[in-house]
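The other protein chains are all here in position, but one chain of the complex has been omitted.
This part shows chain A:
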Amino acid sequence: MVDFSLSDTERDIRDWVRNFVQRELMPLEPEVLRRERAGERGLSKDELAELRDKARQAGFWGVQTPEEYGGMDLSAVLTALIEVELGRTFVPFSFGGYADNILYYANEEQKQRYLIPTIEGQRKSCFAITEPGAGSDAKNIRTTARKEGSEWVIDGEKTFITGGIDADFAMVFAVTDKDKGADGGVTCFLADRDMGWKSEPIDIMGEWDRMPASLVFDGVRVPEENVLGEVGQGFALAMQWIGRGRYLLPARALGGCERLLDMAVQYSKGRETFGEPIADRQAIQWMIADSAVEIEALRWLVLQAAWQVDSGMDSRHAQSMAKLHGGVRANEIVDRVMQIHGGMGYTRELPVERWYRDLRLLRIFEGTDEIQRRTIARNLIKGHASIGGVLG
């Protein structure tokens, strides 16, 4: 009835990434940890570019980017499998050749200036909607844009903007018609940094690769040709960006959980207390067993959501479930893995505490646990989704 196996080609692509992670990324782990402990970036921009070039030489570039832009145009399932492999290391790496999905709505002239240079890695984007008073409730944004001649003048503040430190342009969302609000009154602008917006990094629990920025727009003038899509239609774009691949976040966490549990199993076999390896203790075995079951459940929640994406189904319900389960369980698993490692787990000799801090974000960003639960519950209450899942 259901075939859970991979095709040979899918397996080969997955194995290629696994091999790349083992050969190119894992050897960097001690140095990445050392640098992060010293408050530096785990990978320099040059090192990241070099690794991306190496992968690109083998054609691993633009995982989901359409072929017409030189990408691999892989399925959601394969993309999820790749994320799992990349998640097996904490070395902050992703393949190059990516551009935000909403940049494909750019007109031809904008594509040349924004989409293509972003895919090629010559420009860096950031998605700027969240504000101090508008996060999960993104419709509450207060940043405004008013028309003056052939320009729009943007005023407001954005916060928790991923990539905002390094971005040289922002896809910034601003209210252009207060009366209409999110329903026809929000517009997306392509705002270059040299048009005058400023960014400030926000220090966080996680590492550099997670570090967001606050963005200040103080009378920033953007030419009217820099409207992305239509004036007033920005909120729909924002929703598309947010929904672009929620299943990929728990996919990466899944890879981390697999690695962490593997570390815990190895450690439990080697660490002896009172003359016996702790692996022989029921308390440890239960933690290992519970984690393994949760990892298995997460794997299939993620891949089933990805399969729904590939099948052209409305996958939002499945993606919310994968994201919620991933966030909650990954945090429980890393906590258990730390517990199994005892005092060693809490030290900075091992990367467990790094993962512990990093995974906490998964319950907050790109839709908090609470928002996922709201989505899931509402879908069921309103009859948009079945308790029986795709089998009805």
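Criterion: a contact is a pair of C-beta atoms (placed from the backbone, for glycine too) under 8 Å apart; a residue touches a chain by one contact, two chains touch by 3 or more; residues count from 1.
Convention: contacts and distances are computed from a predicted model.
Visitor: Can you pick, from "Electron transfer flavoprotein subunit beta", "Translational regulator CsrA", "Flagellar assembly factor FliW" or "Heme chaperone HemW", the UniProt name of the chain not shown?
Guide: Missing chain, UniProt protein name: "Electron transfer flavoprotein subunit beta".
Visitor: Just one of A:W16, A:Y69 or A:W208 touches the chain that is missing; which is it?
Guide: Here the residue in touch with the unshown chain is A:W16.
Visitor: What residue numbers in chain A mark contact with the hidden partner chain?
Guide: Chain A touches the chain not shown through residues 8-9, 11-13, 15-16, 19-20, 22, 54-55, 57-60, 72.
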